[in-house]
Every structure is written in structure tokens, then in C-alpha cells.
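Apart from one protein chain that is not included, each protein chain of the complex appears where it belongs.
Chains: A, B and C, in written order; residue numbering restarts at 1 for each.
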Amino acid sequence: MTTSPVTVRAVDAPGHPTPSPELEQLYRGFERELLVPLWTEIGDLMPTSPRPAAAAHVWRWQRLLELARESGKLVPVGRGGERRAIALANPGLGGAPYATPTLWAAIQYLNPREDAPVHRHTQHAFRFVVEGEGVWTVVDGDPVAMRRGDFLLTPGWCFHGHHNQSDTPMAWLDGLDIPFVHTTGSAFFELGPDSVSDHSTPARSRAERLWAHPGLRPVSQPGPAVSSPIAAYRWEHTDAALADQLELEADGFPGVLEPGHAAVRFSNPTTGGDVLPTMRAEMHRLRAGTRTATRREVGSAVWQVFDGAGAVRLGEREWPVERGDLVAVPSWVPLTLTARTELDLFRFSDAPIFERLHADRVQIEGEQA
Amino acid sequence: MTTSPVTVRAVDAPGHPTPSPELEQLYRGFERELLVPLWTEIGDLMPTSPRPAAAAHVWRWQRLLELARESGKLVPVGRGGERRAIALANPGLGGAPYATPTLWAAIQYLNPREDAPVHRHTQHAFRFVVEGEGVWTVVDGDPVAMRRGDFLLTPGWCFHGHHNQSDTPMAWLDGLDIPFVHTTGSAFFELGPDSVSDHSTPARSRAERLWAHPGLRPVSQPGPAVSSPIAAYRWEHTDAALADQLELEADGFPGVLEPGHAAVRFSNPTTGGDVLPTMRAEMHRLRAGTRTATRREVGSAVWQVFDGAGAVRLGEREWPVERGDLVAVPSWVPLTLTARTELDLFRFSDAPIFERLHADRVQIEGEQA
Amino acid sequence: MTTSPVTVRAVDAPGHPTPSPELEQLYRGFERELLVPLWTEIGDLMPTSPRPAAAAHVWRWQRLLELARESGKLVPVGRGGERRAIALANPGLGGAPYATPTLWAAIQYLNPREDAPVHRHTQHAFRFVVEGEGVWTVVDGDPVAMRRGDFLLTPGWCFHGHHNQSDTPMAWLDGLDIPFVHTTGSAFFELGPDSVSDHSTPARSRAERLWAHPGLRPVSQPGPAVSSPIAAYRWEHTDAALADQLELEADGFPGVLEPGHAAVRFSNPTTGGDVLPTMRAEMHRLRAGTRTATRREVGSAVWQVFDGAGAVRLGEREWPVERGDLVAVPSWVPLTLTARTELDLFRFSDAPIFERLHADRVQIEGEQA
Partner (left out) sequence: MTTSPVTVRAVDAPGHPTPSPELEQLYRGFERELLVPLWTEIGDLMPTSPRPAAAAHVWRWQRLLELARESGKLVPVGRGGERRAIALANPGLGGAPYATPTLWAAIQYLNPREDAPVHRHTQHAFRFVVEGEGVWTVVDGDPVAMRRGDFLLTPGWCFHGHHNQSDTPMAWLDGLDIPFVHTTGSAFFELGPDSVSDHSTPARSRAERLWAHPGLRPVSQPGPAVSSPIAAYRWEHTDAALADQLELEADGFPGVLEPGHAAVRFSNPTTGGDVLPTMRAEMHRLRAGTRTATRREVGSAVWQVFDGAGAVRLGEREWPVERGDLVAVPSWVPLTLTARTELDLFRFSDAPIFERLHADRVQIEGEQA
């Protein structure tokens, strides 16, 4: 599947020129004029199927946490640096802080009583909490509690800061579309106040009070919204939805994604679509012993183990994984998950980009393409 | 506002002909050929603003309930008659069982241990429960409990029957788009089994287990659905959402529709739009003492008082209303609600038809048209 | 197909009550309270397939034209009557000026040098010209020439008047959604000046200069428009498109709707959808000798023969038709067209209403439902 016939560049291939001094001179002319011929590049540019530069890779949560703690001692949080966040740098992407060509994934760390200053940017962001609590992220003035299992949104161009109101530090996963926005040149940024103005600690955000009721929306806000207005998707709901799917399966009814594999997508209740224009987010639960079908899709993803232990197979290589571990899945790389215990996984991807551009493709083992 | 200048048909109006034997003969020719001139009809056909044939009217729940109980003694439920349902017949619509030109509203009544036989039709339907419990409506094989305050869907072309598993009769409100479907000629109907096959009595339907989690959807069913997949919108959620809006208002934050007036719309989580292609459904809560702004809109609606007492003003006339009372609101008739006690109201309307055809208009007292 | 099993109302049918004095008294109670039971009405309200009140019918253009000419002598055009238009009144619809339950079709007639006064209304309108020329319809100030074969739009709420600049009278077909708007209560109307202000006679409207270029749109107006901005679809383009389809068929390539049957739909270039929110318009061309597959669909239509001669079969009855004849096709009535000569037909229907509400159904002879 991955060997493209057009990568053959034998000297005597019909579509390739014979080396000669004139050819050499022509190529020098191209260089002078800032030109590149297609015939020498087509194998790389137009492979028979995606051959991403990004590599499959696993980062260990415990190592990330240690380094974050160390940063907590050495690196201040404040204006200029803005956030104590440490990003995954995919080994195939030349050292750039990109988990994949489109996605940013970082561990962010806040000491007790610390504030992260207020700013906004066109990059879309979310937080996912693998453990801990005590921080409130204040999104456009609305304080949103962060607790284990919660998925929290900061849509593009919303002012936001964080404050830790507890006596313990807290770490969480930040996901953003920074690489995509950087490559395509659509980044805007604006500073807000140096510290968060509202240090209150409500259990529920105002956004949840308005929007987090199943199938109900305020009549005062009838239209579609570009990003989901639900600031926080609470673990209690996510957990219940996953449990319900597995119960339905046990009762003999449809609902699970495949045998032993429940999955819910965080969605925008004003459209039914993804929570953010550029990113999809989902929670998966595998029964102990389940092995998923091998699946690959156009676009890249990052997975984080939320609970349990198992293995992730990406192409030819398999990694054991446990709580907090992070996995980069490049475009079109076949993925298989195996659950040693019951296994809960958070996943985010750039699928909305491809779906909106009609470039999405999925291939599942045992199904027709 | 309601006097159209074009309704003046003085003999010497510039656009009207002078009576004559030749004119009379021309009109006879029209009749013979099945023709009607515009110039005699335009005032009625093209008024300056909607002048619906339907009238504003209030039906008393207690009277409906008495007649439904009497029907429970005299009228069987079974194949042929299909349902023990008694429909509101708007006084302006010539005796047809239409609450408005587009909407059907009926009280349905089921005796203890009775079954309503299974059928399906292209008309969309819902149930709203103003009091009682004990009936399960089985929608495409999924038993859905009916309890006070619940809003329950039977989208078009889903097979459905009901069964009463309790020792008490139960009555509820049925809403359908029967008049619209009848007028436009899009009715299809198919019989199912004479009795419901599944008499189980689960507290939650399978549809709720899959879909009634806030902002979460099963990954196994990713696309938009024409009608909402949430079979039951439970009162506990609706009540909480309304309470939250009023609390937000008390805290000084936006969310209510207008001062003292909370409102939620039942929505399709796969689109963010209305629950059914032809019908909108909402729940409203007014603080005691609240008087809404006067509002009129294109399209018709039916309101039912769920709890409390107050008054409904429609155009020049006002009715006191209490629990269960039903109100028909024709197109463009100005509506004002007043709450004597805290007042909860269910509302359904044909607004989606007009919005999809870009014919919706709303006028609110004190706002620009 | 048309006999519904639920229309059987035998006294001993399981779902029907046994007559008795008590039942009689119950029914009197229903009447007093403005109620109607479902069990006596369901056969009519919920048939197994649409049983429209409207009848299939053919009106003869020559008879219409004679009566229109006579009206030209006796009936002025001016403020109050507004238009010298004579509408088809479907024999099944109780004398109302409705070609079908949703569609208005009328012959409009303007004498030399006459003006029809300016007004606007929420009803959408178009004109189709079966013969003649010399009138300009001025839509929101833009004069649009009317010539044989042209299809011309007056979307809802655009001011419009007409003026005949020639020395001969002119008649044409008006199509509107008056019945639908009247039934649903969404009619608004406003008077403009008593006569058209701009009596210029450009060959092309400004709308055409901006919009009637294939696949090209002005960058200055980028968004979607509710109705098509193309004021006039000229016969030369329609004719060429139909000829091209038949040529493609002759060359062995796809394009025609079925063998010997070319068809184009007038479309909104800003959406690709129908020209008006409530009405679809198409032009059909049948090779001499062609007989179409029998087809029925939800929703009603009106056809007008533009050129040639043939036959229209509707259910059990067939009519010969020729230039100008008008045919009402009620919902779900099977239609077959036969072309004696090459046969050009204009068609309009209410299909967009059903498609937007997901209630459209089509059944074609020899295809699966």
C-alpha cells in the first residue's frame, strides 16, 4: 500500500530527463528564478497514499509531570511567557512544538494560588483533566471549574486566564490548533489584564447553567454558534454516557462503536457538529480484553489514556500505555487499541478540517474502503 | 394595522370594473371555465398583514378531561379508530379538527391495562404530559415512559403504539402536524401489529440512554437526523434548565428571554434545530407577577398551562388560565402573558415551516420591526 | 393504492364505539366544547397515501385568452384591483382561485400602453411567457423585458409593476404561492406608486447583466440569496440547454432525464437550489413520439405546454394538449406525458416546501420506491 510507483526515478524512466550539461544548466536556471520542477518532486509531493513527516510516538505522563513540576519551581507564570505549558514535539517535525502537523498538545502546570494572565487568540483551545482539581479557567469572564475527567473549551478569540485556588499544584492537558494556524498564517493575539479579575469558585459555570441540559437550549439564543457554548463537559455525564452504551450492548441493543468499545463525541449543541471548527474531541471506553478493529483515517490525532492500562499499535509498532500517556497518531497510520483492564481514552483530532473540505477518508479493517 | 387599503371595492375604484351586463356575462364565462378573477379577491387573498381564518380560543382542561373520561367508558381503543383522541376544533376553521391551520392538538386517554394499536404515518407527533403517569409509548420498538412534565417524540414514519401498565387511566396532550399534511397532500399511513409487542416498563428509553447526555453524542451515529433522536425530554432536566435561567437573572447575568421570563426550546442534538421538521416545542416559566412583552409572529401556536395560574391576552381579549388549559394563537395575533402565580407553560408552533421557507417574521412590543 | 384499510368504520370494528344515547350525548358534548374525535375522522385525515381534495384538470389556453381579451375591454387595471389576472380554480377546491392547494396560476393581460400599479407582497411570484412580447416588468426599479419563452422572477417583498410599451396587448402566465401563504397565514402586502416610474425598455435587465453569466458571480455580492437574483431566464439559453441535452443523448452520453426527455431546472446561482423558497420551475422537452415513465410525487404541480402537441395522462384519464394549455397535477397523482410532435413544457411545483421539510417522496414506474 505505501510504495508509490511514481517514486521510481530511474534515469531512463519515460517521464524523466537524461542527465546532461544542458539539463544541469536548466536546473540552475530554475534555482535562479525560484522555480522547482514537478518531475523531480512528484514522488514525495503526490504519494499513492499519505506519507506524513510526523511519526507515531508515545510520551509518558509521569515523565511529563516530573518536568512540569520542575518547571513549577524554575519558571514563573506571567505576562510575556503567558503560560507554563510544555508541548509535545513530534520527532518527525524537526523540533517544532507540534504533536502533529496540525495539533498542539501540552501539559500545563499551575502552582497553588497562581494566576495565568488573560489573553485571547484565534487559535482554538481546550483543556482535558487527567487528574487533580482546584483550578478555574475564566473564559470571557465566566469561571469554569476544572476537575478530573472534565473537558473544557476555550474557543478562538475568547479572553481567558486561569487561577489556582487550591493548596496543591494542578496539571492538565492543553489542546490547540497552533500548528495549523501557524502554517496557514491565521494567527491573531491580544493581551487582556495581567491577572484574572474574578477569583470566585463556582461549581458550575454560567455557560453550563445555560447550555448543559440535554437537548434543551435557551430560547434567548436561538442561532448556530461557530464553537460549542458548553464551557465544560463534566465527567459525570461522560462517564454515564459511556456506561449506558456498554449496558445497551449487554442488553443486545445498538449504540457502541464496535463490540466492547463505547465512544462519545463532545458536540456543539447548536449545530450537532464538532465542538470547535478545527478540532474533534471524543471519549472512548474499552471493556477489559477488547481489541479494536485496525483503523486509519486521513488527518492526525492525539490520544491520552484517562484510566486503565492497555496497548496502542501504530503501524508495525506497539506501545504499552497507562494513565496519562499521550500518543500521536499521524495521518493514515493504522491504529489498534487493546485493553488489558477496562480502558478509558480521551482523543482529539483535526477531522473537522478534512470533513469541511470533503477530504476525509476512513479505512477500517474488514470493511470495504 | 389590519385594515387593508386594497379591500376597498367601490364601483368607481380605478382597479375595479363598472357593473354591466357584459361584465356579468364575463363573470359567467369565468365560472364555466373554472376561473376566478384576482381583482375581486385580492383584498382577502393579499391583506396588508395576515388575517387568519382561525380564531384565538381557549379550551378548558377540566372540560376536556371530563369528556375524555366519558369517552373512556363508551369508546374502545382498537384497530380502525386507532386512538381515543379528541381534537381541538378551532371555531374559525369550519368544524375541522384543527387547532390552527397547521396544528393538531388533542387529549388522548388510555384506560388501565389498555393498548393503543401500532401504526405509523408521515405526520410528526409528540406527547406532552400535564399530569399522571403509567403509560409507555413504544416508538420503533423502544418503550418510553410517560410522566408529568415529560415531552415525548414520535417523529414521522416511526411505528408506535401505547400501553397503560398502571391501574389508573392516563390522559395527555398529543400534538401533530395533521392539518398541514392534510392540506398539502403528503399523508402516508401504515398499520403495524394490533397490539404492542413489548410491554416492559423501563424507567429510561434506549433512545435516552444513547442520546440524553448534555453535549455528548454516540460516535456510532455521527450524521444529522431529520428529527431529534431523543425520545423523551424529562421534566427534571427541563425544570432545572428553567430554574437555572431565573437564577442567572437573579445573579445579574443574561439568559432569560425577557425580565422574569425563562424559556427553553426542545432541540435536535444532531442539528441544534427544532425537534421535528414542522414543529417547534418550548417550555416557558414566568415569575409570579411577570407580564410579558406583547409579541406576534407569523405562524400559529398552541400553549398549554403546565402549572400555576395567570392570564392570556390575544388581541383585544383576555382569558384567565390555569393548569391544563389550552390556547390557540393564530398567525400574527398579538399575545401577552401575565403570571398571577409562578407560571409554567408548554408551547408548540409551526415556526420551523416558516423559518425553512424564509417567511418568518416576529414583532415585539417596543422593538423595531 | 387509494383504499385505506382504516377507512372501514363498521359498527363492530374494534376501534369504533357502539351507537347509543350516551354516545350521542358525548358527541353533543364534543360539539359544545369545539372538539372532534379522531376515531371518526382518521380515515380521511390519515389515508394510506395522499388523497388530495384537488382534482386533475386541464384548462385550454385559447379559452383563457378569449376571456382575458374580453376582460381587457371591460376591466381596468389600476389601484385596488391591482392586476388584470384571472386564476385557475381547481374543481376540487370549492371555488377558491387555487390551481392546487399551494399554487396559484393565472393568465395576466395588459393592453397597449397600460401600466399595472406598483406593490409588493410576501407571496413569491414568477411570469412565464407562452407568446408575445412588449411588456416590461419593473422589479425593485429594474425594468425586465418579457418575451416568448422567458421565465421571469418577482421574489417575495420586491416592489413591482408592469408596463406595456407596445401597440399590442400581451398575455402571460403568473405563478404564485398565494394559496399556501393564505392557508398558513403569512401574507403581507404594501402599496407602491400608482404607476411605474421607469418606462425605459432595455433589452436586458440590470440583474441579468450582473448575474446571467454561466458560473460567474459578482465578487461584490458574495453571499447566498433567499431567491434567485436572475430576474430573467431567457429562452435562448433554455432552448440551447434542452437542445444540448438531446444532442448529448444522441451522442451516447448521459444528461437527459430519461430517454427522449430533456429537462432543465431554473436555479438560484447563489445556492444551486430552487429559484424561490416555495416554488420549483423547470422546462421539459420531449422528442416526438416519446412517452415518459409514469411518475408521481408528493406535492402538486402545474404544467403549461410551451410548444408542440401531445397528451397528458393523470391517473385514469388522458387529455390531448397543445400550446398554452394548463394542467393541474395534484399530489401523488400518476402522470404520464406523450409527445405527438416535439413537445416543450413549462412546469412549476411546490416541491421546495416538501424537500425543506423532508416530506418529499417520488415514485417512478419501474423503479423501487
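FYI, contacts are C-beta pairs under 8 Å (C-beta built on N, C-alpha and C of every residue); 3 or more make two chains touch, one makes a residue touch a chain.
Keep in mind that what you see is a predicted model, and the values were worked out from it rather than measured.
In terms of the touch definition stated at the top, the absent chain reaches A, C within the entire complex. Residue C:Ser228 is the one among C:Thr102, C:Thr137, C:Ser228 or C:Thr290 that touches the chain not shown. Across C:Glu66, C:Asp198 or C:Glu247, the single residue that touches the chain missing here is C:Glu247. Touch with the chain omitted from the figure is made, among A:Phe151, A:Phe306 or A:Trp332, by A:Trp332. For chain A, the residues touching the absent chain in the complete assembly are 4-6, 8-10, 13-17, 20, 22-23, 26, 29-30, 33-42, 45-52, 54, 57, 59-60, 63-64, 67, 70-71, 73-91, 95-97, 101-102, 106, 117, 119, 121-123, 156, 178, 180-191, 194, 226, 277-278, 298-300, 330-332, 350, 352-354, 356-359, 361. Taking the complete complex into account, residues 206, 209-220, 222, 224, 228, 230, 233, 237-238, 240-241, 244-245, 247-248, 253-257, 263-272, 275, 282, 284 of chain C touch the chain not shown.
Here is the rule we use: only the chains that are shown with their structure count from here on.
Contact with both chain A and chain B is made by no chain of the assembly. In this assembly, the chain whose C-alpha centre lies farthest from chain C is A. In terms of their C-alpha centroids, the spacing between chain A and chain B amounts to 43 Å.
Centroids of chain B and chain C (each the mean of its C-alpha atoms) stand 29 Å apart. Mean C-alpha positions place chain A and chain C at a centre distance of 52 Å.
Annotation for chain A: no residues touch two or more other chains.
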